[in-house]
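Worksheet for the structure shown next.
One protein chain omitted, others in place.
The letters A and B name the chains in turn, as written, and every chain counts its residues from 1.
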Amino acid sequence: MLTLKALAERFGLPYRGDPGTPVHGIGTLANAGPGQLAFLANGKYAGQLADTKASVVVLSEAEADACPCACLISANPYTSFALISVLFDDGDDLPTGVHPTAVIAASAAVAPGARIGPYTVVGERAVIAAGAQLHAHTHVGTDCVVGEDCVLMPKVTLVKRVRLGRRVRVHSGAVLGADGFGIAFHDGHWTKIAQLGGVAIGDDCEIGANTTIDRGAIEDTVLENDVRLDNQIQIGHNVRIGAHTAIAGCVAVAGSTRIGRWCLIGGAAGIVGHIEIGDRITVGAMSLVTHSLREPGEYASGTPIQPKGEWRRNAARFARLDAMARELNTLKKSRD
Amino acid sequence: MLTLKALAERFGLPYRGDPGTPVHGIGTLANAGPGQLAFLANGKYAGQLADTKASVVVLSEAEADACPCACLISANPYTSFALISVLFDDGDDLPTGVHPTAVIAASAAVAPGARIGPYTVVGERAVIAAGAQLHAHTHVGTDCVVGEDCVLMPKVTLVKRVRLGRRVRVHSGAVLGADGFGIAFHDGHWTKIAQLGGVAIGDDCEIGANTTIDRGAIEDTVLENDVRLDNQIQIGHNVRIGAHTAIAGCVAVAGSTRIGRWCLIGGAAGIVGHIEIGDRITVGAMSLVTHSLREPGEYASGTPIQPKGEWRRNAARFARLDAMARELNTLKKSRD
Partner (left out) sequence: MLTLKALAERFGLPYRGDPGTPVHGIGTLANAGPGQLAFLANGKYAGQLADTKASVVVLSEAEADACPCACLISANPYTSFALISVLFDDGDDLPTGVHPTAVIAASAAVAPGARIGPYTVVGERAVIAAGAQLHAHTHVGTDCVVGEDCVLMPKVTLVKRVRLGRRVRVHSGAVLGADGFGIAFHDGHWTKIAQLGGVAIGDDCEIGANTTIDRGAIEDTVLENDVRLDNQIQIGHNVRIGAHTAIAGCVAVAGSTRIGRWCLIGGAAGIVGHIEIGDRITVGAMSLVTHSLREPGEYASGTPIQPKGEWRRNAARFARLDAMARELNTLKKSRD
């Protein structure tokens, strides 16, 4: 059983309250009960502090006086909560060893200490490093490498020439290394361009459920270290994403685009192909990026959500906005 | 063999024509042939009625005189057609029992009368109720519950702590209960927040192919009863969706947002996190909802589709719309 004092010491945080307060789980400010730890990081929820039934709250010094129970004080309560939360994760480790139903190619190399679940398939010349976990129904195709301590959740597919660094976590349904979308029109029909590259994923990346990352046409599609992708993201062939960039769900990045480091891409945004996005750039949800962005900062596109009648009238005006601007210019000139 | 009279009695609908008219299948107004039943619910297709070769048409009383064949008269032909259509579904039931290739954890509980297909995996402490069907390659992870008469189509994945009510239908490739996208920046890199909640799905929900519903960070992600999700939808952690809400394909809902009852969300719309959408709200296709909406009604955002040259000129003007508005104000003032 963890106690307030044990948590305070482990994470180097000052605390208030009975050092022996037991903490056996996590709850929200609104619904936590005795023995649970909650956190307050978003001012929006500050009103819930007074009535919390949590035993311990992680919060900033400014909120500590208003806390009705024991607390841990942090300059960054959200991050402190993140670090504490993993102590309460029950994990889901496979047993060490290879499930008897796994189909592993003779030329594949599986390290002792890897954990391979039922109905997994490991292809020719694939390498599975020590500590890696392949959950049920995962497919590690030809010439793929799964680095140390990677976790492939059920039904992950690495198609071909996909190399994962260490501690990469890939969620169910993700497909890495499928053919990039390369076609050329020839003689009245489409002809396919062979996709001869691979996918290279750095250390500590996370890839969300049903996300797709195509392999490169000639060279590799690359994610540098510590890139975090949410669910249902599409990364086209030969894209390169810089270290520490985080991308929210349903974003589409077209081929050969480069995204810098420490970028934050909002949900369902689109980024066209063959452009460059610099470091420390934030793109708003559902924005479409049609040209390179080099200056750090926040960018957005789109129009506000409105009641449909209002929106329809405004949208109709947009359709002749250029004419309207020219009329305005004429008026200005006539006045001058 | 069904007859006109049998259908009329079963669904309480008046009819015209020979009561013994046989009905052995369903067709469209334009292409149905003898023995087939068609329906007319959308005025757009009324012109096809005169030439239909169907044996029976389901339609409103107002259209009955124009019908060249037997008909069933309904105040709501679309709904009556829906109810009739299921009589012609050939189903696709698995045989009762557990396929010998299924891998079922010792601590899981599978009810007699459940149907478990080939290459399914059922994890620790999972519960499969009577009448539930797990088609091939489904994965029911640790601490998941599949309620009575649920159908999990091939390759559905319930990752962890997912509880389905009764009669829930989940389509192929859907992933429920993957880690929510919770990360915090710490010491120069991202640190993961453990996702300790689950997913709770009410009775009679339907979840489309390749849709993803993440499990909650602390509490559960919730779908109330009779929620209908199309394909490729992304539901972030701790979202709550009210009963009878229907969401079209490719919609993205970010974390901790609440959507009310009887809402209709159009295809590929986006809804940001931590907001509230009230009951009976309709959101247009590809609209982005950036703040809470409380008043029932229809909402939309975006600009009209236009020939690219026109669009480009209008979009360029949008980029300085604020300046244009200020110029207009200056002109107005100078006139006053």
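Note that in this section a residue touches a chain if its C-beta (ideal position, glycine included) is under 8 Å from a C-beta of that chain, and two chains touch if they have at least 3 such contacts.
For clarity, every value in this text was computed on a predicted model and none was experimentally measured.
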Message = Tell me which of B:3, B:60 or B:101 is the one touching the absent chain.
response = B:101
Key: Touch residues of chain B, complete complex, unshown partner   = 25-28, 31, 42, 44, 76, 78-79, 81-83, 85-86, 88-89, 92, 101, 117-119, 136-137, 153-155, 169, 171-173, 204, 206, 208-210, 226, 228, 230-232, 244, 246, 248-250, 267-268, 285-286, 302-308, 311-312, 315-316, 318-322, 324-325, 328, 331-332, 335
Query = For chain A, which residues lie in contact with the unshown chain of the complex?
reply = 103, 119, 121, 137, 139, 141-142, 155, 157, 159-160, 173, 175, 178-179, 181-186, 188-196, 210, 212, 214, 217-219, 232, 234, 236, 250, 252, 254, 268, 270, 272, 274, 282-284, 287-291, 293, 295, 297-304, 306, 310, 313-314, 316-318, 321, 324, 327-328, 331, 334
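Note that only the chains that are shown with their structure count from here on.
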Query = Between copies chain A and chain B, what's the superposition rotation on C-alpha atoms, in steps of 5 degrees?
reply = 120
For chain A paired with chain B, centre-to-centre distance based on mean C-alpha positions, whole Å = 25
